[in-house]
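Report on the structure given below.
Only one protein chain is missing from this complex, and each of the others stays in its spot.
Chain naming follows the written order as A and B, and within any one chain the residues start at number 1.
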Amino acid sequence: MFPLNQWYVAGFSWELEEKPVARTLLNRHVVLFRLKDGSAAALEDRCCHRGLPLSFGTLESRGIRCGYHGLLFNGEGRCIEIPGQERIPEKACVRSFPVEEQDQIVWIWMGSEEGAAPDSSPPAYPWHNDARYEFRGDVYHYEAPYYLIHDNLMDLSHLGYVHLATIGGNPTTHMTAEMRIEQTGDIVKVRRWMKDSIPPKTYTDAWPFAGKVDRWQEIEFDVTHLRIWTGAAEAGAESLENPERGGFHMRGLHGITPETDTTTHYFWTIASNHAGPEHRNIDTVFAQTAQTFGEDKVIVEAQHRNLVRFPEHAGVDIHVDGGANRARRVVQRLSAVSAARTPQAATSRNIDVAQNAAPSPASSPTAVQS
Amino acid sequence: MFPLNQWYVAGFSWELEEKPVARTLLNRHVVLFRLKDGSAAALEDRCCHRGLPLSFGTLESRGIRCGYHGLLFNGEGRCIEIPGQERIPEKACVRSFPVEEQDQIVWIWMGSEEGAAPDSSPPAYPWHNDARYEFRGDVYHYEAPYYLIHDNLMDLSHLGYVHLATIGGNPTTHMTAEMRIEQTGDIVKVRRWMKDSIPPKTYTDAWPFAGKVDRWQEIEFDVTHLRIWTGAAEAGAESLENPERGGFHMRGLHGITPETDTTTHYFWTIASNHAGPEHRNIDTVFAQTAQTFGEDKVIVEAQHRNLVRFPEHAGVDIHVDGGANRARRVVQRLSAVSAARTPQAATSRNIDVAQNAAPSPASSPTAVQS
Partner (left out) sequence: MFPLNQWYVAGFSWELEEKPVARTLLNRHVVLFRLKDGSAAALEDRCCHRGLPLSFGTLESRGIRCGYHGLLFNGEGRCIEIPGQERIPEKACVRSFPVEEQDQIVWIWMGSEEGAAPDSSPPAYPWHNDARYEFRGDVYHYEAPYYLIHDNLMDLSHLGYVHLATIGGNPTTHMTAEMRIEQTGDIVKVRRWMKDSIPPKTYTDAWPFAGKVDRWQEIEFDVTHLRIWTGAAEAGAESLENPERGGFHMRGLHGITPETDTTTHYFWTIASNHAGPEHRNIDTVFAQTAQTFGEDKVIVEAQHRNLVRFPEHAGVDIHVDGGANRARRVVQRLSAVSAARTPQAATSRNIDVAQNAAPSPASSPTAVQS
């Protein structure tokens, strides 16, 4: 079960070029493509005739043509041509999904009912359009449920153990960072400061730091995606309270879109500033971030396989789990709301609803040590 | 569930050389081999001692010897030697299946009961012995149920979209072909004419056509195999009603033998004539047919995966579906007859009978547009 009636990341603008993109999102099998007018469309990936995925078809100015017998569908999922046949039956159509393209992100509205209209605009992500930053991104496929990736991102204390070669190392620094957790509605923020600390490899490769740094990690959790602002300034040079502070910035977008109950699309971009034209760093930052996120994938997938092997695992919370546990509760609450709004027929078909929901954190927030 | 009490293609004569062939046919695990007297045999692929597949054994003049402890079985499945032991228990035997070899095709009788004797001779396929033709063939393995391959072959309108590089292209020609459907008992025939049409690549590569052609596709469906006669003559040169007409001929045998409920062996040969010794074309025809059938396999397997992903798919029929729908009804009727004749013990063991039967076509024949 997933939180529904939300805007999820379905892809990046640069993915919708000549060919349709087949992607399963929240157990729905979708074909994404761009129409000649430039707008993006998302349809159920199934021709209503013999069932071939429409993603095996070809793009035309009016829509997508099936690769088996040539039925043509427009962006709303209506069949607008059956070659060799005049009449087009009313039922010759497939489900369409609301999509909006913004900031080079293709957002899809996953409603609890077919035909449900979005009740909001998709989230803005201004850092893709900020002249101070360059950015790059990629899509990783996880053999693990989405909420384990939330856990990973909400608790960056793991950097000391997992990312020794890039943004981590110095585990004591990471495990004893000054941490503040805030929650406003369904948004959970975790702020971590590591003042007067040794900058890790990625930082010294990307910025001409002279010595120790004041380093920050600001994580903002939204149930479909996270914004993570990390960075550092020369020790003592900036106020970490100042949102306009200088120094080296890494702005990460993390679109965590469930593929199925146990697999996930991880859409990510990393944006960085540089210390002058001779210090352009986006190639370095992108390469080391890709390596870093690859390390997370190894860990989280191993964790998932192990939780499946140990179904009775309850888990013992430690002092760094507060942010992750709050995020988990948001997921559970919104999933429960979605389940209540989903038509009976749909839920009764999926008898695994209860088992596949994100499990509760081990303890209540008050029990978390700090 | 499959139509039983039928002759199915189990293999080609040239496959039974030095080694036994292991093949699952209609959920039965069979070892095929040739005895020293030249006759073919088919046994359950299991030694009655410790259960090793007999296909791991070796061929001897009297039969097949198990590769674990050396039990020797004759072509009727009787154990005729237990090394080091005098007495051979009565129950030391395995099931055998009636096989007949004819026209370089190994036919197997799949009866609804063990020991059921064939009530007919295997079908003749004279084109393998016709001096006007040369032929070649191969076996493809499909990750798709047999009836989806029937659909593919009974409706050749897909050539315009699927086989652009060989026998297709010109989709309008294919989607508006003059079509006639006939049914006699369980035999369904579809005849398609495309007069004064542009010959496709395979035709111009194989035959010295000067310009446009009168082209035909004659499909004859039998529940275990299809005969498809396609070809073309110079436009206006021949009567398409004349079964003795000249021009370029391609004679296809399509043995569609279920492996399991969801996988299929596709035994095929293609035979062609040529326009004179300097125009020998079998290499070209075979290569392009192999490519063509490979394209079908990609489409049909994708279709199958998608029908599994969309179990609620009902399907909308279009004007070209008449032949395929009639074939589907033959499959269903004969499957139901087989189920009724199959002993209770066998059916109750397989509780998936209902689900795995070929689903009904979307609409009745009268509803098909033309």
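One rule holds in what follows: a residue touches a chain if its C-beta (ideal position, glycine included) is under 8 Å from a C-beta of that chain, and two chains touch if they have at least 3 such contacts.
Keep in mind that what you see is a predicted model, and the values were worked out from it rather than measured.
Only one residue from A:N27, A:T262 or A:Q303 touches the chain missing from this view: A:Q303.
The chain that is not drawn here is touched, among residues A:D151, A:D222, A:E238 or A:E259, by A:D151. Per the touch definition above, the residue from B:L4, B:L26, B:C48 or B:A271 contacting the chain not shown is B:C48. Checked against the full complex, the candidates A:A117, A:A210, A:V316 or A:A340 give a single residue touching the omitted chain, namely A:V316. Where subunit B meets the chain that is not shown, the touching residues are 29, 44-46, 48-53, 56, 65-71, 82-85, 87, 89, 91-92. As for the chain not pictured, it touches subunit A at residues 151, 155, 157-158, 160-162, 171-172, 175-176, 299, 302-303, 306-307, 309-310, 313, 315-320, 369.
Going forward, only the chains that are shown with their structure count from here on.
Centroids built from CA atoms put subunit B at 47 Å from subunit A.
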